[in-house]
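Some notes on the structure that comes next.
Shown here: the complex without one of its protein chains, the others still in place.
Let's look at subunit A:
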């Protein structure tokens, strides 16, 4: 039963992708919605079954592949971790698919065709790939899902390929995540060479029993970390995520909430026993996460575009998850139960999935009403579309971590884990704790700012209420439920979340800080500052809007050298290799002209050449033998 549920969760979206493309155009929406709804039902069934019957370690999917001396079992696995994440992914995917049926209504204009069928199929493929990553029992199978996600994100970010900015963003997302993906491929190679297996269960068991050599473990974990940083958009590979806002808004919801960015965190949680054997790598991960957390929150503070603001908030929130799993080795010093150690990160992954999808879909509605993503064009949502404003507010409160919304519980669980590590006396714990608390303040500020601009502010919307289709509003209500009620889950936590400890100290501090920050941002307009970002010095504003000019750093350090290298390679190709090719023509012509001189028509002369040849061969033979 569990086996079939897990298989269906992976295969239904995949089938929806195929049939959505192959069958009648008018069925595309049905296939897409049915596929993700089926996946949601399968995932819920899987969660129920796994909770009662226990995990299943091997579910046959593609048989096994014999690669030289090792056999790679291309099997799925199912446990509570995969089941809860699968439920979240399927829920967000379903909401996105329902939402998209309304978002992509009609055929669009000649300049911007909607191309709904290809879009829906790609989203289904994206969901299937994420499901594959979640359920993979083997790193090679996980890699397949991982790569398909990379492709799907490229296609979806560049969906409006008529726009140069969308094309550039798609290529940027693809290249940057690929840079990290190289790490995953190399990690598989290192693990095959060093540990002799790629099975996740086998690797985790071997790591827990210290059977993997230290060098192999550290190398593999560092390489995996590179993949995680790339996919989860963490510093220094984070710049693709804000640019990916060029994609349609439902895609942003999917990438930010359910698939793609959380895949990295999921990988760490899944492979945590292996990661625990290399505490140094986890410390590097914690440093990168802390930098991303604070840096992205600061950048979000000054954004002038609603979607970019949310994108930076995603980087910041995903950094919370990554930091939570990266302090694991400092909490229990490697001796603890890995499921419990990963719990805070997984909890934040789940609650973030709900409120971030809600935020993006609500932002999509706002953009639909306003016709622009710039914050400057928005305002007065509270007066014109009150229910939408309430839903948007629920998302923002969840993001800010104001109790009792979902984000509060999971964020405090993360801080609790960091505090535990700090109490164990490690600098990593302190760093994550300080960064986390600072980020709570910043998050509260930018969440409050978004609210005061979008919901309050001057009424700039059309006076006649813009009607929103039901298919765009219904998913918002669906997502608002887990965003509000995530805390209820913690009353009866599933086994995978048993390791959650919410420390009263950090919880109360965090809640007070979040409330104060939100309140400060909300009060600012009444005190005469319409936008708290404008209260910052102009220079600071520019720097933050630019996200500390990191794109320029990349341009100088990576893009220009690559272009320079390309110029050199082109020159080598054109002036050296091609020169030989081009020279064959003139050389043949000259040789032909010379040989024509010998063509006299006199038979004796030809015979003379034969004799000369015979003499040459004879002399050469005698000289050489």
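Convention: a contact is a pair of C-beta atoms (placed from the backbone, for glycine too) under 8 Å apart; a residue touches a chain by one contact, two chains touch by 3 or more; residues count from 1.
Here is the rule we go by: contacts and distances are computed from a predicted model.
Entry comment: the absent subunit's protein name, as recorded by UniProt, is "NADH-quinone oxidoreductase subunit K", drawn from "Phosphate import ATP-binding protein PstB", "Hydrogenase expression/formation protein HypE", "Cytochrome c-type biogenesis protein CcmF" or "NADH-quinone oxidoreductase subunit K". The residue from A:165, A:591 or A:607 that touches the chain not shown here is A:607. Against the chain not displayed here, subunit A makes contact via residues 596, 599-604, 607-608, 611.
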